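Comments concern the structure below.
Removed: one protein chain of the complex. Kept in place: all other protein chains.
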Amino acid sequence: MDFTHSDDRRMLADMAARFVREKYTIEKRHEFAASDEGFSREIWAEFAELGLIGAMFGEDVGGFGGSGFDLAVVFEELGKGLVVEPMLANLVAGKLIEYAGGPEQKLLLDKVIGGETLISFAHSEPDSHYDLAHVATRAEKTEKGYRLTGHKSAVLNGDSADLLIVSARISGNVDDEDGIALFLVNPRADGVSIRGCPTVDGGRVGDIALDGVEISDKVMLGDGTDCFAHIEKATAAGIVAISAEALGAMQVATEMTLEYLKTRKQFGVIIGRFQVLQHRYAEMLIEIEQVRSSLINAAGQLDGGRELREWNVSALKNLVGRVGHLVAEECIQMHGGIGMTWEYALPHFAKRLTMIDHQFGDEDYHIERVIALSAV
Amino acid sequence: MDFTHSDDRRMLADMAARFVREKYTIEKRHEFAASDEGFSREIWAEFAELGLIGAMFGEDVGGFGGSGFDLAVVFEELGKGLVVEPMLANLVAGKLIEYAGGPEQKLLLDKVIGGETLISFAHSEPDSHYDLAHVATRAEKTEKGYRLTGHKSAVLNGDSADLLIVSARISGNVDDEDGIALFLVNPRADGVSIRGCPTVDGGRVGDIALDGVEISDKVMLGDGTDCFAHIEKATAAGIVAISAEALGAMQVATEMTLEYLKTRKQFGVIIGRFQVLQHRYAEMLIEIEQVRSSLINAAGQLDGGRELREWNVSALKNLVGRVGHLVAEECIQMHGGIGMTWEYALPHFAKRLTMIDHQFGDEDYHIERVIALSAV
Amino acid sequence: MDLNYNEEELAFRKEVQDFLAEKLPKRIADKVKNLQRLTKEDMVEWHGLLNDRGWLASGWPKEHGGADFNAVQKNIFEEEACKAGAPRVVPFGVGMLAPVLMAFGSDAQCAHYLPRILDGTDWWCQGYSEPGAGSDLASLKTSAKREGDHYIVNGQKTWTTLGQHADWIFCLVRTSTEGKPQQGISFLLIDMATPGIEVRPIILLDGEHEVNEIFFDDVKVPVGNLVGEENKGWTYAKYLLTHERTGTAGIGFSTEGLEQLKRIAKLQKKSGRPLAQDPYFAARMAKIEIDLAALRTTNLRVLQDAMSGAASPVDASMMKVKGTVIRQAINDLARRALGPHALPFVSEALDAGYNEPPIGPDYANPIASDYFNNRKLSIFAGSNEIQKNIISKLSGL
Partner (left out) sequence: MDLNYNEEELAFRKEVQDFLAEKLPKRIADKVKNLQRLTKEDMVEWHGLLNDRGWLASGWPKEHGGADFNAVQKNIFEEEACKAGAPRVVPFGVGMLAPVLMAFGSDAQCAHYLPRILDGTDWWCQGYSEPGAGSDLASLKTSAKREGDHYIVNGQKTWTTLGQHADWIFCLVRTSTEGKPQQGISFLLIDMATPGIEVRPIILLDGEHEVNEIFFDDVKVPVGNLVGEENKGWTYAKYLLTHERTGTAGIGFSTEGLEQLKRIAKLQKKSGRPLAQDPYFAARMAKIEIDLAALRTTNLRVLQDAMSGAASPVDASMMKVKGTVIRQAINDLARRALGPHALPFVSEALDAGYNEPPIGPDYANPIASDYFNNRKLSIFAGSNEIQKNIISKLSGL
């Protein structure tokens, strides 16, 4: 048993931390978020150069890490800066290629790791809620390959991706785990139309219509079978990453709150002297430690067997949902009016923490999943 | 719209309040609870004389009230004294006779109101949890009447009742609402065996085995049909009563806590000066006001149509479950060690508040019921 | 004890319903129901329609042109107005300044300002909070120094809601630094067109411009604009705070919010069935519905007490806390209900005239933003922490 990180991983974490601290002010972040693509291509190129993208993937596909703890340390630092670059989108889509792709397809990851190709996983649909097996998009067999018809929604950075991984059903009913295939789709192909849109917490999503998109056999990821298992596992990686991001954001939010409590006066007294705020602050700290432990549990199981992995991942996401909500609401409340203003950084952390519950399944979705996985 | 009680009902409430205040010390209460029957026959006779039992029933069956608000004002005062006399048992069983009984059977209520006959409703069974329709006890038709076989558990004051109302199934499956009949059973009849037992909060329950009890046709309550509806309505009356009891207990518990907070010193300071305790105290008060309002809502619908009645009754019991739990745990915690001691009255109020959630359905049972009733 | 409205009250409710059905412009009601932005013109238009009916100043006595509603009538009006999607009456002139003028202002002030509030000539805003004085109002620093027939005002106010539209501001200013902080405060009326006043927008976390900072740099205010006596402003403000507290529970908003939430939960799907049938989500909704049903009755009880003069300030604080907790919980659930659809947010779609098709369900766009905006409910108008201080104090702690 050892809870210390290896030297390599500590260096990785330090590098990400330094980059965020030195180059990623909240003003810049807002500027990037408000741009057309919703992020900075230059920053993305720097991520590639620093090896941060590569740290998301295994050595067999040209990466420099790829374990749960690599994801965790990098995303924790990204969370501290509210980084808007499309790391999460590229991680999840990249993991699908890593897990499911054929040898030639895996070569695509070189360009992803190099920052040249942006990818995203177009999976969620208007009626999916958080159900990973819900795929109504159809892939009909044609002479040359397949024809895709369907509607993908809230696709992370789907409006700036150079390549989409699209899930579509080759057989079965709309909620079946079986029968889902993955396809590499050019977003500029005929029949693909994408509407980009900002998100309430500073990100970007794409709404993607697939209107009889003709694709060849070759763009099917892997051999087309067992794709649900790959989707589940890539989502698990996404959950570890986004939970680490949440942990980073929680720490900054509580640190800002601590500073505020120590300086702001009311009725002639530093408000940090009010016992109610002290206790509520302490309660947040306790829960954040819990999140850190839960993140360790899930990151450590990411490459393990399905049941342990999924139990720990869903446990983590449930806890992050609960604690993120607490920290977001409490930090705003403890700040009072100033915590409600755009100009101040705190509410942006609170917004991100809140909206993380809307990605990869919320607190209720994951408690149900933990129950189902416990019953096994 | 008028939230003031009539003069008559105010007098009833005052009388109950005075009785509890003047005659029902906590020491006496413990003494009654520790006695063989778990209550005082003398006190019961006084209740009868004061008309408190009669206040539970309508004038057509010889009572002097019987509305939801009559129940509410009396039980609120009983709750303030942690009264252990079998008012609840006689209320619910008596309501069944009032609702379902034939003209002759209703005459039985004279003796109940007079305090001469104690009655109780033997309904719950080992696997019932809180499901009112769960009746596995069978009533088989015989030549002379019926033969009852089954097991009733946690029957309120079932060990001291002079007459039991037993639910048994004449048709249908174990969880069906249809097919349940009610029978007036002499607890000393052949085949009835009763084990009395104290409850953790100072009451008494009976565990009743019915081993082929032969009864005549005449002891079937009413005409034997529609009994589930009567059971539901009598239970609603029980819920209004026990919730009012909870409201009374909550008030005493918080008043004792207020007194303690105002006198106890720690670190040289009256602990009521600690803001954390102030806020937690305020939060209890807010919730107790909510309970009072919810009680008004349910009491006002008790004689109304089924859907409004049951929605409001289940809403009330859910809220009482939540708030009772909060008040019980918080009042003990805010007292510290002294709140853990038998000698002090507070923990007995906390125990009763906690265990009220175990009667007539707990918080979870009633939230499910509210959902089902809202969907109608 | 009678939980039913009497015939008079029912007739009044019918009257309100008829009025709203006839007069409330559908264009405006649609904006309110779809959580879109209201323009100043929308608000002024609605005020005008209410005033034509004599109902703009619902609490004023009739001699000043008010409706003189009692507490139950006010509550009925609020319920029906929320249900119909009527905009909230902007309270600063009608509900906040006017009661102070009637109680403490001169006859001349009443005669001048009250009609102008009713007919929409003056849009008022409130100058209480300052950067260093939020919940601790008495520590305010904006100064008014007497020079001849004028006060010279210097300082800064903040959180001034809808101040960008205002013609006038009523301010608490410091006219003396002697004695306790409360003792040197005066209540001053200031024309926003006076030189030296600058209004700067504060953008809230949801990107909306709803509150402002107002800077005063040697602003000359005629002494005639003082309300009541100099250095007695704190008393007037406290009077106003009590006045402001009735109806802070926002039952009408919560009721409408819950109805909207239920509609959303029926339309959103989870595992192929309506989210409303998901046991966890259904339980979250049911708990709030139970709490709101109880609070609705608590509110009516408090209103009855208020009408008989028995209302306690502790009631107002309790209603504020529980009312905002419930309203925020409804906002929270609406956001949760959307699942991934809570993410996209197109600010322009909040304006009337936006014609692009929605991204996601047509009700989704403003929901998350509204949740964030309404975090203010537990902060502004006396934070819930302050209210709990008050409750415990008045209860004997």
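By written order: A, B and C. Residues from 1 in each chain.
The criterion applied here is as follows: a residue touches a chain if its C-beta (ideal position, glycine included) is under 8 Å from a C-beta of that chain, and two chains touch if they have at least 3 such contacts.
Note that this is a predicted model, so its numbers are computed, not measured.
All shown chains touched by the missing chain in the whole complex, by label: A, B, C. Of the candidate positions B:19, B:130, B:281 or B:311, contact with the hidden chain is made by B:130. Only one residue from B:11, B:200 or B:270 touches the chain missing from this view: B:200. Contact with the chain that does not appear here is found for just one residue of B:175, B:259 or B:307, B:175.
Within the set A:116, A:283, A:307 or A:343, the residue that contacts the chain not displayed is A:283. Here the missing chain is touched by one residue of B:11, B:107, B:270 or B:340, and it is B:340.
Although one chain is hidden here, its contacts on chain C can still be listed: residues 279-280, 283.
The chain not shown here touches chain A at positions 1-6, 9, 69, 258, 261-262, 272-273, 275, 277-279, 281-283, 285-286, 289-294, 296-297, 299-300, 312, 315, 318-319, 367-368, 370-371, 374-375. Not every partner is drawn; the one left out touches chain B at residues 124, 126-131, 134, 153-154, 174-175, 195, 197-201, 203, 205, 207, 265-268, 274, 276-277, 325, 329, 332-333, 336-337, 339-343, 347-348, 350-351, 354-355, 357-359, 362, 364-365, 367-368.
The rule we apply is simple: only the chains that are shown with their structure count from here on.
The innermost chain, defined by the distance from its C-alpha mean to the mean of all protein C-alpha atoms, is C.
When chain centres are defined as mean Cα coordinates, A lies farthest from chain B.
With each centre defined as the average position of its C-alpha atoms, the distance from chain B to chain C rounds to 43 Å. Distance from the chain A centre to the chain B centre is 52 Å, each centre being the mean of its Cα atoms. Taking each chain's centre as the mean of its C-alpha atoms, chain A lies 38 Å from chain C. Shared contact sites, meaning residues of chain C that touch two or more other chains, fall at 385, 388. Looking at chain B, residues 275, 278-279 sit in touch with two or more other chains.
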